[in-house]
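Only one protein chain is missing from this complex, and each of the others stays in its spot.
Lettered A, B and C in written order, each chain numbered from 1.
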Amino acid sequence: MSSLIRDWAASTPEMLAAFGDEALIAAALAFEMALARALAAEGLIPQAAAEAIADACASPPAEAATLAREAAHAGTFAIPLVRRIRARVAQSHPEFADAVHWGATSQDVADTTLMVMSREAGELVDAGLRRLGRALADLTHRHVATPMLGRTLLQGAMPITFGLKTAGWMLGVEEARARFARERDDALQLQLGGAAGTMAGLAGRGTAIAKRMAATLGLAPAITPWHSRRDGVAGLGCALALVTCAVAKIARDVSLLSQGEVGEAREPRVEGRGGSSAMPHKHNPTGCQVALSAAIRAPGLAGTLLVALPQEHERGLGGWQAEGPVIAELFELAHGAIAAMAAVIEGLEVFEAAMMRNLAAAQVGSDTGESEALARRALAAIAAAEPA
Amino acid sequence: MSSLIRDWAASTPEMLAAFGDEALIAAALAFEMALARALAAEGLIPQAAAEAIADACASPPAEAATLAREAAHAGTFAIPLVRRIRARVAQSHPEFADAVHWGATSQDVADTTLMVMSREAGELVDAGLRRLGRALADLTHRHVATPMLGRTLLQGAMPITFGLKTAGWMLGVEEARARFARERDDALQLQLGGAAGTMAGLAGRGTAIAKRMAATLGLAPAITPWHSRRDGVAGLGCALALVTCAVAKIARDVSLLSQGEVGEAREPRVEGRGGSSAMPHKHNPTGCQVALSAAIRAPGLAGTLLVALPQEHERGLGGWQAEGPVIAELFELAHGAIAAMAAVIEGLEVFEAAMMRNLAAAQVGSDTGESEALARRALAAIAAAEPA
Amino acid sequence: MSSLIRDWAASTPEMLAAFGDEALIAAALAFEMALARALAAEGLIPQAAAEAIADACASPPAEAATLAREAAHAGTFAIPLVRRIRARVAQSHPEFADAVHWGATSQDVADTTLMVMSREAGELVDAGLRRLGRALADLTHRHVATPMLGRTLLQGAMPITFGLKTAGWMLGVEEARARFARERDDALQLQLGGAAGTMAGLAGRGTAIAKRMAATLGLAPAITPWHSRRDGVAGLGCALALVTCAVAKIARDVSLLSQGEVGEAREPRVEGRGGSSAMPHKHNPTGCQVALSAAIRAPGLAGTLLVALPQEHERGLGGWQAEGPVIAELFELAHGAIAAMAAVIEGLEVFEAAMMRNLAAAQVGSDTGESEALARRALAAIAAAEPA
Partner (left out) sequence: MSSLIRDWAASTPEMLAAFGDEALIAAALAFEMALARALAAEGLIPQAAAEAIADACASPPAEAATLAREAAHAGTFAIPLVRRIRARVAQSHPEFADAVHWGATSQDVADTTLMVMSREAGELVDAGLRRLGRALADLTHRHVATPMLGRTLLQGAMPITFGLKTAGWMLGVEEARARFARERDDALQLQLGGAAGTMAGLAGRGTAIAKRMAATLGLAPAITPWHSRRDGVAGLGCALALVTCAVAKIARDVSLLSQGEVGEAREPRVEGRGGSSAMPHKHNPTGCQVALSAAIRAPGLAGTLLVALPQEHERGLGGWQAEGPVIAELFELAHGAIAAMAAVIEGLEVFEAAMMRNLAAAQVGSDTGESEALARRALAAIAAAEPA
């Protein structure tokens, strides 16, 4: 589908690259190269075969569009990719052609490729969340004692401080970050099982080969192949949706505070963004829009990964094939939301006078209770959780 | 995200084109051109202005990738697109530059563009469903009296005929097609409301202008602008998900019948598809895989459109912006599933001997009840519903 | 689960009764009674047997709680129900015991029971939507020309009239009502197929029997049994979710207009509702809360019915068994939302002075464009659609 409909408005250039054609083909080639070298190291193929395969994997074997068409026909991109690598090897070293992809199945490449891309993508998400967390901590420090009207059920309720509100945003983001980190650590595993997940054809060296490959590719080795045990993938997806929605909570509040009649905060004006051709006076909360839109889309995608879970037998029909685009989209939406709101929070305009005015108008007194102490405790908890 | 992860394996080249960059830009340009001509016809701008604008819309104003980047910054593709058209007009006819996009808002372009693309896409879906329906009717005719084992709760139950089973598939597809046709007719409306949906600035000629534009663009005119009344979009999305899942019901059954131990049917072997590098003996049900995978993904997307429905005020924040990619993906998945299963049904290998053998082994007698009569009634009902 | 967690806060007493124990058992007994009478009318069992069975079905054969426990053990409520009816018949007429449930399968009872309850429930939904529609038409008439600030992306945009806003609500509700009516008409079909959907054991009179039963029970006869063709159920569920979310759109807007700083509308104060023990000044939008909460829950339930669609073979494992509670919950949520918002709209407090004040403060002039004409057109369209 046109990038004008999707990617660009919802994600970031870095994240789009992390799941782009180049990254995918590179990851798949890295898999085949790592497999060949591990096979050689364990004595299953000659060292020269590994080198011949590595040479054949040094550059993409075809244009992405060509591979995509072939993949559509074959039902998986692994088949045309492997065939083309094998053809390259056969040209120079016909005796090593059979060593390409030895012991592996298409899903081994597909799953590992997805995990390698997810590792890169995960670092972007983590860095983005840390950036957003820092901006939220700064904002909380600045406004730890700024009084404003607390609102419940969309009605004015009792006084709070703005710092207590932002501390809640901050804790929500931090909790989502911690969960994502855990799920990512669990999910990022190498896949190597062969046709039915038994590591057949690897002369009993399957585990050793997998260990070598995992080290090379920066993934954890799996206890057993996880071809049809997909809770790691689904857990990762749920964590990404949670990240997105925790970030959107901030966008919900900022957009409500930015309403003309409230006027307590406003996302920073960015030249050429959030304007309206028809209404030059407008200053739309475009950053919030990106995050809220992502939060509308993420839950259904996380649910999809759960739906896909009960996959048939050793490798299922339709389930794991549904996961790749969904995981990629969840990463894209999460990072788009994070990046948009990090910019919003870093440059947020806060109108304390409006806060005072609205608070006074609500006639609910001025007792902010333990707001300040609670916000400080949140800051301390976050600081304590930070690595030295 | 890489097309190797998504589009190609899940959809068809025609459907990918229907939501491609070229189609989207063409639809947006058609909107601006139709608007200019309707404005001129209603006397709001000079005829010469309409011609100047039409000239400026005769070709894409920039590469899709450029527009995508600008759209990401602006928050909508309408802003850079209109700016570029306006710049083109300004070069030749500076006095007409302001007439570009007159009276319209970004969402008018975005919504109408989505509907124009959906109209084309809808014809593909409809044609695909009719093709699949014909194949199912043929199959039903051929096997109206072929006895086989009926299975309930995944256990052998009682005799049926294969024609009764395929009649159920056929009715499911036809019911889904009829619902899709209704929802499509309801949803495909022009959007023209201006900044707040009031048709302000159109000198009271808004309705007349919208009527002209609708006729030009092959859409229905709306009773009132539907900027924040999105049940048409959500209804269309639910109908597409239903289509996908009704088609996947066939895939579920075919894949179960294709199990080695059952062996009653098999999707046609396509050179280069459904094979396995590791297992030359395998003949994977790749067509069924495409449909089942689509059916795992479609429900979450339909749910997303429902989640997006309660949009704020005159034009919402985040809701309608979430819809475009979701609708496009639902069309892509639906058409991918339909095309895959049409090919499967047209070439389905049916093994009557295996059906007889499994039926006999189940020791449930041979009384197929009214199976044949029921299948014939379904065929008659479908034939009666057909246009002459 | 405790009714304090669920039913009461989300639905209405009438709707809870429509899916209550009493209604369910009555519908199941009506099925067995109608089956017996149709069997007799078609000459398959003696008239006396039909009367004996009708007598046995005149009252619930056991407490609901007892049947529920037995159903949990058996995996379906049909098994204990039929066993108990049969036992009753056997006491007075042992020779007719076998005639009970003759030719039917558990799913026939379960599906038909669900449809009979859905018919009653559907009348509640329809009546509620008509009531809400009338209230919206009245409100639109009253405020067709009341100027207020139109808001887009949660920012003040351009002037509109309140009547244009409420006309949008009204059209949204009416479109959702029309879709629901269509889906209901399609879905409400009798189920009678026997063990494998072939009508075996009914001496070729299955279709005639089904036709009689359908007439008795107020349902349409099916072309063929739909044991594993569930698009009607899923379509009905999607329509209910759409109804709920179209109603929640109104709640979204009313709750935003009710914010203290906006103050343009307020749901009517109901003694004992929407108050706060801690904050006597508060007047919470509890009606809106009910609708918004329902709209958060309905999409996932509609998606569930889509997920369940590709059911296995003649009668599936797990799919149709998942539908009953989901359909019932969708009806409950829809009716809860409708009833809550009908009361809100009927008694809505509108503060025109605040509308004027906020409009003036936004400095966007006073041109409401064609707002009034558009609202009147919506009223005319609705009036034209009404039956005489």
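Details
The definition used in the following text is that a contact is a pair of C-beta atoms (placed from the backbone, for glycine too) under 8 Å apart; a residue touches a chain by one contact, two chains touch by 3 or more.
Since we're looking at a predicted model, the values are computed, not measured.
Counted over the whole complex, the shown chains touched by the missing one are A, B, C.
Screening A:Gln47, A:Thr66 or A:Thr152 for touch with the missing chain picks out A:Thr152.
Touching the missing chain, out of C:Gly43, C:Gly318 or C:Gly365, is residue C:Gly318.
Here one chain is not drawn; of A:Ile5, A:Leu132 or A:Leu171, the residue touching it is A:Leu171. The omitted chain makes contact with subunit A at the following residues, 105, 150-154, 157-160, 164-165, 167-168, 171-172, 175-176, 179, 182-183, 186, 194-202, 204, 206-207, 223-229, 231-232, 234-235, 238, 241-242, 245-246, 248-249, 251-253, 256, 292, 295-296, 298-300, 302-304, 306-307, 309-317, 367-371, 373-375, 377-378, 381. Taking the whole complex into account, subunit C touches the unshown chain at residues 1-10, 16, 19-21, 23-25, 64-65, 67-69, 71-79, 82-83, 101, 104-106, 194-195, 251, 255, 270, 272-279, 284-286, 288-297, 299-301, 303-304, 307-308, 317-319, 321-322, 324-326, 328-329, 332.
On the side of subunit B, the interface with the absent chain consists of residues 149, 151-158, 255-256, 258-262, 276, 279, 281-286, 289, 299-300, 303, 307, 358, 361-364, using the contact rule stated above.
Here, only the chains that are shown with their structure count from here on.
A complete topology is adopted by the chain contact network, contact being made between every pair of chains.
Relative orientation of subunit B with respect to subunit C corresponds to a rotation of 180°, obtained by superposing CA atoms and rounded to a multiple of 5. Comparing chain C-alpha centroids with the centroid of the full set of protein C-alpha atoms picks out B as the closest.
Averaging Cα atoms per chain gives one point for each, and the point farthest from that of subunit C is the centre of A. Two copies of one chain, subunit A and subunit B, form a contact in which over half of the residue numbers belong to both partners.
Remark: subunit A and subunit C have CA centroids separated by 38 Å (rounded to whole angstrom). Per-chain Cα centroids separate subunit A from subunit B by 28 Å.
Shown for subunit C are the residues that touch two or more other chains, namely 151-154, 157-158, 256, 299-300, 303, 307.
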